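Down below is the structure, laid out as C-alpha cells.
Note that one protein chain is taken out, while the other chains of the complex remain in position.
Right, chain A next:
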Amino acid sequence: MTEFMATSAYAGVTISLVSYGLGAWLKKKFGFGFFNPLLISIIFTIIFLCTCGINYETYNEGAKYLSWLLTPSTVCLAIPLYEEFELLKKNAKAVILGITAGVLTSLATVFVLAKLMGLSHENYVTLLPKSITTAIGMGVSEELGGYVTITVAVIVITGVIGNILGEFICKIFRIHEPISKGLALGTAAHAIGTAKAMEIGEIEGAMSSLSIAVAGILTVVFATVFAGLI
C-alpha cells in the first residue's frame, strides 16, 4: 500500500482537492480568516505526503496539471478588470495614484527591511512580489530568480493576515472612504483581502478586485527596477 502510494500520480492531487474542500467548509462554518482553503490544503497535503513518504516530484507528476491552468486563468483576470473599468475611469486619479503609492511602498518596505536584515539577493527578490496576486507574483519571482515556492507561501500568508487584520488596520490609520478601504485591501492582500472587502461592502469589493490586476501589473514594472538594488 505504502509502495503504491509513493508512486501514485493521483493520490496527492486527490488529497489536495479534498483538503481544499474541507478548508472551504470550515471557512463557511466558522467564518474565521485562518480557515483559508488554500492554506489548509497546503498544510494537509504536506502532512499527507510526508506521512506516506511521497516525494514532491511524484506528487507534482499529477499536480502539475493544476499549475498548467494558471497562465490562462491569469489572462482571464482581465475580464473583471474590464467589467469594473467604468468604476476605475470614474475614480481614475484616486485609484491609480492610491495603488501606485501602495505598490511603491510595498517594494520600498521589502527593500529597506531586507537591507537592514542582510538578506541575499535571491531571498530579497523572492519577497518583492509578496503583496500581489499569486498568479502574477509567481511569475515575477521566477523571472527575477527568486524561490517561487517561498513566494507563494508568503503571498498566501500575506493574504490571510490582510483578511484577518484588514478592518483593524483601516481603523488605526483612519481609512474611512469605502473606495480607499477596497483599494487598500486589494493592493496589500490581493484576492484573499478582496474576499474581506466583499464582505464589508459592494464598492469595497469592486475596488479591491480591480486593484488585484492593476497592482499586479504595476509591480511587474517596478519590481524589475527594485530587483537591482540588492
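One rule holds for everything that comes next: a residue touches a chain if its C-beta (ideal position, glycine included) is under 8 Å from a C-beta of that chain, and two chains touch if they have at least 3 such contacts; residues count from 1.
Just so it is clear, contacts and distances are computed from a predicted model.
Asker: UniProt name of the unshown chain, from "Bicarbonate transport system permease protein CmpB", "Holin-like protein", "Mono/diheme cytochrome c family protein" or "ABC transporter substrate-binding protein"?
Answerer: Of the names offered in "Bicarbonate transport system permease protein CmpB", "Holin-like protein", "Mono/diheme cytochrome c family protein" or "ABC transporter substrate-binding protein", the absent chain's UniProt record gives "Holin-like protein".
Asker: Provide the residue numbers of chain A that touch the chain removed from this figure.
Answerer: Counting only chain A, the missing chain is touched by 12, 16-17, 20, 37-38, 41-42, 45-46, 49-50, 56, 59-60, 63-64, 66-67, 69-83, 85, 91, 93-95, 97-99, 101-102, 104-106, 109-110, 113-114, 117, 119, 123, 127, 130-131, 134-136, 138-140, 142-144, 147-150, 152-154, 156-158, 161-162, 165-166, 169-170, 173, 175-177, 179-181, 183-185, 187-189, 191, 211, 213, 216-217, 220, 224.
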